[in-house]
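Step one of this worksheet: look at the structure below.
Excluded from the complex is one protein chain; the other protein chains are retained at their positions.
The block that comes next holds subunit A.
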């Protein structure tokens, strides 16, 4: 019951945040010079043609009116129609989102599965050669731009070694994508690299902090061995701050997808956003931003809920 009330409260807060996001994005996009008509009709279009387009699309009405209109259609699940692709935005996003989710969720899972043990291992072997090597690699991975890392991976693993194809799976549905797992390796590795770098640092710091806590000394004084202490106590205690960070990492993952999809020619939301940005396709841009912000808000919400489950103190308002 208490948890339900909490969820309701948090969802209401999340809706407010999403509303604010739509306002901000709407204003930003309309502040851009040129406007969509010029982008779609091209430099040769006459003023009359532009005025006709604007009238057609409702772009000659005052901004607040346009916004309210936009919101109203939004509530009906209608994200508008793409200016350039002549398709409903909801349909475009609906097709692409699952593929992007496959990519980002896989990257996140692979990233975490590597980062958490790596960070713990580093903490245990603190200031020894292994720790220094992994720390250096983490900083390299973190400071390398995603597209550059992707290019190097393509160069090494497709051109030189010929282990993996240079294109991501081209199927339209997640099932088709999974049918070609070898082709998924490079995109997922590219997407996971910075995640491994960042989260192994978090995990290392959290583990180190926990290893110096009094309760570790108590467990040792009770005859528990190092391995048992690490996995029974330190692991869970170190994981809670990492979980909290995960929610905030959702937009970073989507940002990474933008580049990865472009690089490996994977037609997901990233590619859609990319081409829409280039042709001032407002409805598509707004649709994508909305989906990403919803994903972020849902991600943080999920992270908070998981934290309430893992750490009973959060629920009691003590932490």
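Brief remarks follow.
As a convention for this text, contacts are C-beta pairs under 8 Å (C-beta built on N, C-alpha and C of every residue); 3 or more make two chains touch, one makes a residue touch a chain; residues count from 1.
Convention: contacts and distances are computed from a predicted model.
Selecting from "NADH-quinone oxidoreductase subunit D", "Molybdopterin converting factor, small subunit", "dihydrouracil dehydrogenase (NAD(+))" or "ABC transporter ATP-binding protein", the unshown chain of this assembly corresponds to "ABC transporter ATP-binding protein" (UniProt protein name).
The omitted chain makes contact with just one of the residues A:219, A:272 or A:289: A:219. Residues touching the missing chain, restricted to subunit A, are 213-215, 217-226, 228, 232-233, 236-237, 240, 310-313, 316-318 (touch as defined at the top).
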